[in-house]
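Could you have a look at this structure, given as structure tokens, before my questions?
Omission of a single protein chain aside, the complex is shown with its protein chains in their original locations.
Take a look at subunit A:
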Amino acid sequence: MKELTIAMPKGRIFEEAVVMLKEAGYNLPPEFDDSRKLIIEVPEENLRFILAKPMDVPTYVEHGVADIGIAGKDVMLEEERHVYELLDLKISHCYLAVAGLPDTEMNEVAPRIATKYPNVASSYFREQGEQVEIIKLNGSIEIAPIIGLTDRIVDIVSTGRTLKENGLVEYEHIVDITSRLIANPVSYRLMHDRISEMTDRLEKVVNG
């Protein structure tokens, strides 16, 4: 039987996801978490793990080089990949929000937004009936309003501490984010039994 390839996001979500897989009864080696390898084989379970940048997980899954993957809903919204979203793992809770300096208005002529999520930001503001100019940044988004690059930012908020420390306030809550189990459309149909078994086992863990 062909092994099942799983694309996992490196970093914090990875650790949480590994705990869940172990709780779901998957026999993963003890040193699994601190390996620096990018591809880890687990022959006992007929599984193969690919470690990827969180933003890239849906890409691997869409192209079918990974059968399933774990991806944040933020990435799913931003990337709009043709993949199945099978299960809400309810880990890595956070939300996307609009933030800026306190007591400020957006520029009327050309309101500017800095974000790592240009698609999400653009469609959010369009739905609000506002046309904004998006400036894409790759990190430290909070700086943008402080140094006068943009009026607002759209970014992930988990505790709100980073915003506070940088003197920013939240203006609007866009959408709640958690991690999702996703699947390639062809793999989902061809390896349905194995994938739905994993979905069921993980679902039991999610529901405690």
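Just so we're on the same page, a residue touches a chain if its C-beta (ideal position, glycine included) is under 8 Å from a C-beta of that chain, and two chains touch if they have at least 3 such contacts; residues count from 1.
In this text, contacts and distances are computed from a predicted model.
The UniProt record for the undisplayed chain lists the protein name "ATP phosphoribosyltransferase regulatory subunit", from the options "Sigma-70 family RNA polymerase sigma factor", "Sugar ABC transporter substrate-binding protein", "ATP phosphoribosyltransferase regulatory subunit" or "Putative Zn-dependent peptidase". Of the options A:3, A:16, A:45 or A:85, the residue whose C-beta touches the omitted chain is A:85. Only one residue in the set A:11, A:25, A:64 or A:148 touches the chain that does not appear here, and it is A:64.
The chain omitted from view is touched by exactly one of A:92, A:150 or A:187, namely A:187. Seen across the whole complex, the unshown chain contacts subunit A at 2, 62-65, 82-88, 180, 184-187, 189-190, 192, 196.
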